[in-house]
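Provided herewith is a single structure, encoded as structure tokens, for subsequent inquiry.
The other protein chains are all here in position, but one chain of the complex has been omitted.
Chain naming follows the written order as A and B, and within any one chain the residues start at number 1.
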Amino acid sequence: MAKQHVSTTINGEAVEFLCETRQSLLDVLRDELDMTGTKEGCGTGDCGACSVTLNGDLVCSCLVLGVEAQGKSIQTIEGMAEGDQLHPLQRKFLEHAALQCGICTPGVLVAAKALLARNPDPTEEEVRYWLAGNLCRCTGYNKIIEAVLDAAREMRGANHA
Amino acid sequence: MPDRVPESVPEWVPKLNAIDNLLRAPVRVTLTGAMPPFTSGEMSFELSVTNMRGLLRALNDRFPGIGEVLEEDTAVAIDGVIHEVVYTQVLPPGCEVFFIPRLESG
Partner (left out) sequence: MLKKTENQISDLKVVGTRPVRPDGVPKVTGQARYGADYSLPGMLWGKILRSPHAHARIRSIDTSAARALPGVKAVMVGSDMPEQSFSYIGPDRVQVNYWHMTRNVMAREKALFDGHPVAAVAATTAAIAEQALKLIKVDYEVLPHVIDVDDAMKEDAPLLFDNMITRGVSPEPTKPSNVSRRSEFKAGDLEAGFALADEVVEMSFTTEPVHQGYIETHGTLARYGADGQCEIWSSSQGHFMVRAYTAKLLGMNISDLLVHPAEIGGGFGGKTVVYLEPVAALLSKKTGLPVKLVMSREDVFRATGPTSGSSMTVKMGVTKDGKIVAADGTFKLQAGAFPGSPVMNAAMCAFSVYEIENARAVGYDVVCNRPKAVAYRAPGSPIAAFAVESVVDELARRIGMDPLALRLKNAVKAGSPTIWGPKHGYDGFIETIEALMAHPAYKIPLGKNQGRGVASGFWFNGGGESAVTVHVSEDGSIAIASGSMDVGGSRASMALMAAETLGVPYDSVRSTVSDTASIGYNHVTGGSRVTFATGMAVVQACEKIVDDMRARAAMIWDVPLEAVSWQEGAAHLTDAALGEKAPLSLKDIAAKRAVTGGPIVAEVALNAGGQAPGFSTQFCDVEVDPETGAVKILRYVAAQDVGRAIHPSYVEGQIQGGVVQGIGWALNETYVYNDKGQLENTGFLDYRVPVASDLPMIEALIVEVPNPNHPFGVKGVGEVNIVPVMAAVANALRGATGVRQHALPMSPPVVLAALDAQAEEVVGA
């Protein structure tokens, strides 16, 4: 079976790759493009470790086919920092110790960023429900929620400045 | 580097100074778990020793083969504080020593 040629944009850069139609976007990112920041926790869309945004929408990349990336814009964890400046969410996660083993962290960060893009002032409950699709087994979620709320606060302050 | 066990006379040999020996309270040792095959049921002992090496030698002299089992398969509680079995471990006079099954981690 011949591979498909796909042209897409990842983290703002034009990218081309070859993949089989059966390969998921997650497989392509990790195995074809060496972008192992996005993690596979389950392969069935239940854990959120593979979260990326596709044209601004939060998706599980294990449930998206590689070929579906054609002509679209993808954002992964590798594109979250601006050059050598960490995103406020990334900084707050470190300050608040919102990660222990860190395997869920890329997915949670991508999901949290997508939340704050559409709701810059979420309540604790809204954050919890938005992140319900991102499983974490280490932290009990406490410090993750605190970090997201604190980052949101900082980002709102920066916008008003 | 581990501290070296002092040379000279092995610890469990009764000292020439008998008064020293008499005054020093013996260590009370209890085995738990699956020891009976070695000791025909005897589980508690009083021994005049000052460190773990001496204790292991004393027990092994009495019940050949038990030394290796204690070294490999047990941990030890000295007055309630748990330690690995290490030769240089000091045993204060009159202390209570229990050999217990070793710990699993999770």
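One rule holds in what follows: a residue touches a chain if its C-beta (ideal position, glycine included) is under 8 Å from a C-beta of that chain, and two chains touch if they have at least 3 such contacts.
All figures in this text were calculated on a predicted structure; none of them were measured in a lab.
In the full complex, chain B contacts the hidden chain through residues 1-3, 30, 32-34, 72-77, 79-84, 86, 88-89, 96, 98, 100-106.
Residues of chain A that touch the chain left out of the display are 20, 22, 30-31, 34-44, 46-47, 49, 76-78, 80-81, 86, 90, 93-97, 99-106, 109, 125, 127-129, 131-145.
In this section, only the chains that are shown with their structure count from here on.
Distance between chain A and chain B, defined via averaged C-alpha coordinates, is recorded as 57 Å.
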